[in-house]
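Heads up: the structure comes next, in structure tokens.
A single protein chain has been removed from this complex, and every other one stays in its place.
Chain nomenclature is as follows: A and B, assigned in order of appearance, with residue numbering initiated at 1 for each chain independently.
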Amino acid sequence: MADENQGELTARLTPILDRYEGRRGVLVSLLQDVQAEFGFLEEKVMSTVAEALKLPLSHLYGVTSFYSQFYFKPRGKHIVRVCTGTACHIRGAPAIQARLEDELGICAGETTEDLVFTLETVNCVGCCALAPVVTVNDRVLNRREQRKLSGWIREQRAP
Amino acid sequence: MSKQITLNIDEQTVTVPEGTTILEAAGMAEIEIPRLCYFEGLPPSGTCRLCLVEIEGQERLAVSCTQRVKEGMVVHTRTERVSEARRFVLELIWSTHPGDCTTCEKSGACDLQRYTYEYDVDKARYPMYVPEGSPGTHDDPLIERNLSLCILCGRCIRVCREQGQGILDFMQRGMATVVTTSLDKPLLESGCDFCGSCIAVCPVGCLVERNRKLRGREWELEPKETRCGLCSLGCDLVIDVAHGRIVRTRPGKDGYLCVRGKFGWDFLVSEDRLSQPLVRDGDAFRECSWDEALNTVAQHLAKIREARGPDTVGGVIGGHVSNEAIYLFGKLFRAGVGTNNVDSAAGLAGANVAAQVLDAFGNLRPLSSAADLERAKTILSVGPELGESYPRARLAIKRAVGKGAKLIVVDPSESELARLATIHLKPKAGTEVVVLEGVIRTLIDEGLHDTEFLSSCEGSSEGTMSVGSYDASLTGIADAEVQEAAKLFAKGRAVIALSDLREETVARALALLMLTGRSKHGLLALFPMANPWGAAMLIRGDAIPETAGLSAQQMLDKDSPIAALYVVTADPVGSFGGKDGVKEKLSSLEFLVVQDLFLTKTAQLADVVLPLNGFLEEEGTVFGAGGKLLTMTAAAPARHPPLWQVFSKLSERLDHAMGYRSIREIRTKVKELISEGKEGPTYRFPSLTDKGDTRAKGLPPFSRFSLPETSWSARSQISTLTPAQEATLDSNPANTEEVAK
Partner (left out) sequence: MVYRTNAMICTCTNCISNGALQVKDALEKEIKKQHLENDVRVVPTGASGLCVKGPILVVQPEGIFYQLLTVEAVPHLVEEHFLKGRPVKSLMYVPPGEEAPIPNIRDIPFFKNQRLIALRNRGLIDPDEIEEYIARDGYRALAKALTSMTPEKVIAEIKASGLRGRGGAGFPTGQKWEFCRASPETPKYIICNADEGDPGAFMDRSVLEADPHSVLEGMTIGAYAMGGTQGYMYVRAEYPLAIKRMKRAVEQARDYGLLGKDIFGTGFDFDLDVFQGAGAFVCGEETSLIASIEGQPPEPRMRPPFPAQSGLWGKPTNINNVETWANVPVIINWGAEWFSQIGTDTSKGTKVFSLAGNINNAGLVEVPMGITLRQIVYDIGGGIPNRKSFKAVQTGGPSGGFIPSDLLDLSVDYDRLQEAGAIMGSGGMIVVDEETCMVDMAKYFLEFTTSESCGRCNACREGLQAMYQILTNICAGQGKDDDIELLEELAPAVKDGSLCALGRTAPNPVLTTLRYFRDEYEAHIKEQRCPAGVCKALIAYSIDPEKCKGCMLCVKNCPQGAISGEKGQPQTIDQEKCIKCGACHEVCKFEAVTVR
């Protein structure tokens, strides 16, 4: 990403910027699309967007850093999330989080060095009836599937 | 007048305009409500919860900085409940605040310190969590940011948006909230222009001037009001001095200083400043007393005058000094030496704007101040990166645009102002003049010019106005764009902001004003010196010898007859280097005196070097950008005899006693030369262009502006000196770029 020249970057950004051209109340949506395109909000991308929207860069960072679902660093190929909603909390989410942190060797909010896994917590995915819940790449895992998670993690790690 | 509201605050009846907040209304009744996030002049945010007050009939405590007054409202600002709520907030903030008041520069002026004392706040009651690796001091130049002291009031964010570059914001949220730049980068990488406005509003010691550190405690500071002398805008400035040293500067009434005013004075406290007069001793200098130095100078000047005649002696003085000093410098040469060879260094830059304005309008009424610029409806900005070079002008333009003004920017670069512009004309570098001519052409072709005004001008004849047809291929700007700009320019109260001071540019700008009948406050010419107008005019003075004098440029010419030269606060060698044989000329002089702050390249060639007071150290008047006389007080302790005394003493030693006992007497004389009429100042000076006496007598013939129909290739031979180069002509080290580094 860092090697990408400005021309290519602009080429990837232009369709997104065009989509929202002249519309109000689109900053968050626009940046979500930008993030979907680039994987995370890289600095160069942010400054290009700021310039295009004629907004101070600090404003863009102020807005995006407020939310938990904007990212400023490359993320893993697989996003593992531990739901820390109330139902999940009382049914053992803290232990699951501790176990996954241990297995992946990272804290929640971090990405493994090989960029394979990102571990996060999420406030509630609204699947409280299945608590405790883990999601992998937006797929909600029930308890049965969670038991297979360790094996799956090892598989993904194998070179 | 807006509707008035009457309410009761702390048993006091207060009547204020509708829309006033409770906090403001209390302030009008001299009831101070504590606040941390509110700052006068900035939009309120209502987050610190310190300004809570009780309103009768309202269950919850009210945030007085955002809640507006209502008729009949009964407000209590000091009840026990209110105090409890405030104490609670203070206790919370104080619990996480390091509280290193003994070494904090803000101690004594810190709002948090003050309120915690007033409300008798206990520090240790709440167990507060201070996250590991909490942000410490950032490695920024000029501004020290110690985020562990930040109380997240957000004032700096708001002021940076209003006055600075808008580089700060709240980042993250909740406990993790931090006020910083994008990605917490250093200020220098974030586009900060170091105006220091954030420091001025910070209620605690989080943001302080780096260069004030250990120079004095807040309670030791003696504030003095004066003006900034680091460019021609002359912004209000307060200087704080302790122990005979400058500690810092602050914005005055205007509420804004740019990096030059805020930090640029640092050269005044530089270790490298000249402390004593120096006389040449072979290849080296030796320090000497003022008496010895002045005697040496007087003796040599007198000797050379005797031997070669007065017209082999000359003087050049920079635009940084006061009217009084300039006037006396002129008098020293004319009356003391007996020559007209005295000029301001402004002439060296090829900029003789004052002469051009006077030639065109006969007075300086067209001059505009930054305040005029803020009120303008149409603004034409000409000059590369004008906003970057003159941040106060940028702020004025930004404010005007915020109020709906239309902005036309002529600038080859994608500058800050270009981003604000309604129309950005982006000509090929050096072809700005052609663009302006295109605008003039359109005004005439479309009949947008003010014929009534023109016909009122003395000797007016439209027929003599001839402007070449606009050639888009020269500038790269399409006809349509230029026409659009012209139409826009013709409307509303207009000001032209000019940092491109080449003679031909100025001429076109003046033509534009004249064509559209804008004879007052339409030109803001920006110089990187305090007193360009005074330097250009007062140098003429009175008691003029018969023979015409040489200009600064002529004096420095290698074939000039000058044998002895006195250069004050100008550094032609440093500016021109080896060009034009300036250095050769100065080296070959029989006698050279240089008076400056530092041992400049020119000073290194001198026979006698005299030290100089800086702009904050010497009182006097200057001509402000708007043509008004502005007073500079000696805010910092003077280090050397003031210039007027130096010139007086020299004159006396040249057998011409000037007889001034104080600078006030000179000021009276200066004021005599200027009659500040209702419509602005007029001057009783000889023409500055040596073209005969064209003292102010109404408007000059329009025909002076007939612009020759020549091709650009021929015209491109005209000076291509950029304002940036002009800036370096001065020995003034306070240039923005240098300061920030």
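Here are a few things to note about the model shown:
One rule holds for everything that comes next: contacts are C-beta pairs under 8 Å (C-beta built on N, C-alpha and C of every residue); 3 or more make two chains touch, one makes a residue touch a chain.
Keep in mind it's a predicted model, so treat the numbers as computed, not measured.
The hidden chain makes contact, of the residues A:9, A:26, A:52 or A:116, with A:26.
Across the entire complex, the residue among B:29, B:74, B:109 or B:152 in touch with the chain not shown is B:152.
Summarising the interface, chain B meets the missing chain with residues 45-50, 52, 60-61, 63, 66, 84-85, 88-89, 92-93, 95-96, 125-129, 151-152, 154, 169-170, 172-177.
Counting the whole complex, the residues of chain A in touch with the unshown chain are 24-29, 31-32, 62-64, 66-70, 84-92, 95, 98-99, 102, 122-131, 133, 138-142, 145.
We adopt the following convention: only the chains that are shown with their structure count from here on.
Centre to centre, using the average C-alpha position, chain A and chain B are separated by 48 Å.
Taken in their complex, chain A has these residues touching chain B: 43, 46, 54, 56-62, 65-66, 72. Taken in their complex, chain B has these residues touching chain A: 161, 165-173, 181-183, 190-191, 419.
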